[in-house]
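In this view, the complex is presented without one of its protein chains, the others remaining in place.
Order as written gives the chain letters A, B, C, D and E; numbering starts at 1 within each chain.
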């Protein structure tokens, strides 16, 4: 269970509110690279964790709880960036100088066009759990597979795309307050990338974890093509050589080679439709 | 651009059609761990690849093209498993022995209940791009961030959750044809896990890629907490020690430590609502 | 604007309530082939109709209004089929004979498993706007393009897949009341298929409408390949001959021929990423 | 920001694990009446709260934080109900007695059919943020309008549909552990219904809050029909009398009456399409 | 079943077409606070209504039917606001003065950027069932629980958020025609808020309806915490006093008090994964 403190994990300051930057920030709240995703992903991984010890469950709870505070910081940042946003389409909003002055000459209308309209229409100038296009976050992005190593890579994927997004949001603004907030959050992403990869290392690295799941006996998988790069070019030319085309596999359990893809299977023929299946009569055997 | 061969990459055989297994197979087509996802993810990563050379773009095209053939194999397997499925709810379907015999005594009604109803109602006994709950695949799961290393981890995430799913589908069936198909596909997942991790190694491993994106100067991120594990437990007790709580960071650029999470920021106070913003008067400053 | 009559357009009777058939019926309410879709599609086409006369707007309003009554019939049929559904998982439901007797021996538990759980948990035994898998209807399936001929074909697509579904639902049940309801609705689908195709005929048939939109001068489209079937087989063998491989085109404005697909374009090379774009340094030009 | 305790808010016990009940429980996690919804709704309302004092922001944070613990309880309950679930489709699962014994004779296959397949295939027998049909929770259900009174009614809607669901889940099971958990959660829903209605009372009840938003001068709304019940029956007969058809309005600011709906507006005629708009030539003015 | 009149319920006039306002209007069509939602919600509540009399079913049908006319009005308003919208990106659109003049100097390009692109690309300048961000309406927002009182509060939630939106749209425009239309619709929202609350009053108010569902014996819910406000603050300080922290409960069936939240439950430990469940070997008991 959880407890709260009314204060933020890290200060959120906005020197020059910008409703269009508020829109951008939404990607870090409700985007697939955003904070709702990591928060909920870590919680669901923790709650479903099956293992001899609770060590990884515990670790996940610590970080999931931290991430909830990041959603809060970003939601606060969105609301602050909407402080001076216009509430109507016509130029009168600019006439009083509020937006016009702030945006370096951009008119109220201009700003409305670049805003998320739901910030104006649906939330009363506050954040909502959607991305920068206004697409609501969809919980199918909570990856929790029941396989610890797979989940760690899902978390690395989340934190790397998350830090890429954070860097872009840092670059997109010149507001010192926002840059300071991002400096902190980018630092946290640095740690979280490490953290999930450290679990992989603790589990024995590539040799100890691959192929994931390592509980399936490799004797039951196809042994002919399980370390082969399949080339699918029309001309049959070999692909450019890389770490994955020759030499020992990363898990030390095979040797890379290159194979030209070709059909080993049949042309699938399903045959006529059944008379009672809603097909056209032309599809049914005469 | 693409070309096709009418034959399958690998043989698809079903000895005893099972409409409920057809449902399960849908997860490998339209699930988030499925083949549509990897196919489209690799294509979009290839098409958007920005780099000094086309090496990784080329590699991605080879494998994306292969994955399209996997969707085809699975769609064929679904249709074959639906060959003897009932088309009505009542027991008459079982009376003619088709389903009853096949399913080891399960009645037609029983089978209809366990099927995806849209296999019966919407497709004429064929696959559709949805998961085993019938939820259509949503293209927001195509991760292509523009950062090569982040994308590789997204691909590892896809192939590890994918192989976990494949193993579960292998275990769930006793059909020799289906087991053979999965043996091949599980082998391919083994290779693909290696392949994306091999790119990371080629880019210099943890040191060469982390923190992702490595083009952002770490001097601009918060230096105090970027290698700290934040403990969020109510009792302030330290979390269980792990690779991520002490010692050098994986990227060799920092040292892990543990910090008790505490508010560094303020209580955010947004203040009263504006009179024209659709709030209650009680929210507006008197 | 609309008016209502409390009575149904056509009688809805259920002789033997069947909660699993209630599930199937949902496909005709909230499925992509269902009645919400056609109702809303015709309304939106009417409301956005731009043309010299209101003739087609008027026609669309007549039929859209009728379709609303079909949703009502089906929602009523769902509720009636849920009349005797169990409210708990254990066998006690069967013990009182309600479900057990009705379902020909199927236990309460068996029935619960085959039901849509939200019929039991969320609606109090009534219909909801989702398909037979419980996936809510998504209004992106309302096709209204602003092009009259294109919209007519969208409507034909809706009514043909709709009648296919209706036939499958007719076949799936043995309940005389349900069969009578479907007999009526299938008849209406017959008419509606005709109706939209009759508009095409009124507009001049293939010659008068194709290529859609016919307001775009064909002189501005590529003249070399606009009546060519592109073969994409790896072996270069010609595809099986059909009406579309030779002879005059259906619109009388071209002649069909077959062309082997081959690249006319370049290998696209996007070049290195920009330094400030969140890419890895390895993607950035040295 | 948040803190966590590893223990649950209230004990979760399962005497007889039932994978189909695990499915039902998902509705209370990822359904629109579920706990993710209320948790996130209260957080977003708190984070966006604009008012002269922080009183309601504070209250919302207390309860949002509590709700997170309810998600945790339910996720734990799901995992516990999946403890003995089968991992394969055939009867061998029952042969070892695990499921067969537990389910009172239901075969493994039977149970697999009634389960959410993603519990078996995607999560390793754990909860995921989807409803009982497997439809992922969609954050568009987080209602936070920026109007305090409107938000309170959204919360009442959430807690009343939530308690209805909880009661149904209580009724559906005979497991003493599960019934005890629901007894607690139903009690909490009782309080939460009160809590949001108490805010309405504190704001002055119907008179003090209606019409919402009360900051819009009613002199600017249509005064002729703002307390009229519009009858839309085809026969023009008056609707059944009720509290809303005559007498003083609830807010004391008007008097109810009944009006027969009739068109006050025009037939909308949009006129021909523009030549460059992709319409058919037949839609374009000659 | 339904009938239609070609005329609108209330006149829709647009003096100065504004394509960006057309975008805003979409929120009132396909937003969660919009007219499709209330129309369909009232219809589904009516169609599934189970009660000793048809009184509330009848009332719901009257109002659902009226709401369909509101969708029509708004769809017409969108089309009218798109009358002069540009069809291309470059400045030539402004050159002919159509948009430039109308928009007070805004260029065609400027306007295209602020429009919903699908108004230009997908509909031929007409409405579609999506919100102001272009997100299609999703029918999961049709709340119809089978509990009359819960449904009434869902309807209040819809009409209060709906009127808040309407007021914001009234404020956002200076067009006299649009303001007149909103004046009417805001008035109707006033009535509809009253109407659903009047049902609550008719059912006996708080005492007669709470806790919802009132058919569940409160003796079966936890009696210790069902009128307690749980405080979750880290510092254990009591929350600010309010109507909900002391005194008699609104339903007269309990007394409010405040409780510090603390774990009553256990630390949940799921134990090791099964060998055949796709986990890593490290998760499986040795």
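Throughout what follows, a contact is a pair of C-beta atoms (placed from the backbone, for glycine too) under 8 Å apart; a residue touches a chain by one contact, two chains touch by 3 or more.
Given the structure is predicted, the values throughout are model-derived calculations rather than measurements.
With respect to the full assembly, the chain omitted from this view is in touch with A, B, C, D, E. Per the touch definition above, the residue from A:33, A:88 or A:221 contacting the chain not shown is A:33.
Of B:27, B:81 or B:122, it is B:122 that touches the chain left out of the display. Residues of subunit D in contact with the chain left out of this view: 164-165, 167-168, 171, 234, 276-278. If you put the missing chain back, the residues of subunit E touching it would be 1-6, 47-52, 54, 87-92, 109-110, 112-114, 116-118, 120-122, 124, 130, 133-136, 145-149, 203, 208-209, 212-216.
Panel shows subunit C; residues 3, 5-12, 32-33, 55, 58-59, 61-63, 65-66, 69, 73, 76, 79-80, 87-88, 124-126, 135, 138, 140-141, 143, 145-147, 149-150, 153-154, 156-157, 160-161, 163-164, 167, 170, 183-184, 186-191, 193-195, 197-199, 201-202, 206, 210-213, 215-216, 218, 220-234, 239-240, 242-244, 249-251, 254, 256, 261, 263-268, 270, 273-274, 276-279 of it touch the chain omitted from the view.
Convention: only the chains that are shown with their structure count from here on.
Where touching is counted per the definition, the chains common to subunit C and subunit D are A, B, E.
At the interface between subunit B and subunit D, under half of the residue numbers involved are used by both copies, so each side presents largely different positions. Interface comparison, A-B versus B-C: the pair with the greater number of contacting C-beta pairs is A-B.
Repeating the C-D interface with over half of its contact pairs identical by residue number, the matching pair from D-E, B-D or B-E is B-D.
One simple way to say how far apart two chains are is to compare their mean CA positions; for subunit C and subunit E this gives 26 Å. Between subunit A and subunit E, the centres computed from C-alpha atoms are 28 Å apart. In subunit D, the residues that reach two or more other chains under the touch definition are 1-9, 32-33, 47-48, 50, 54, 58, 61-62, 65-66, 69, 76, 79, 87-88, 110, 113-114, 122, 124-126, 130, 133-136, 138, 140, 145-147, 149, 164, 212-213, 215-216, 232-234, 261, 263, 267-268, 270, 273, 277-279.
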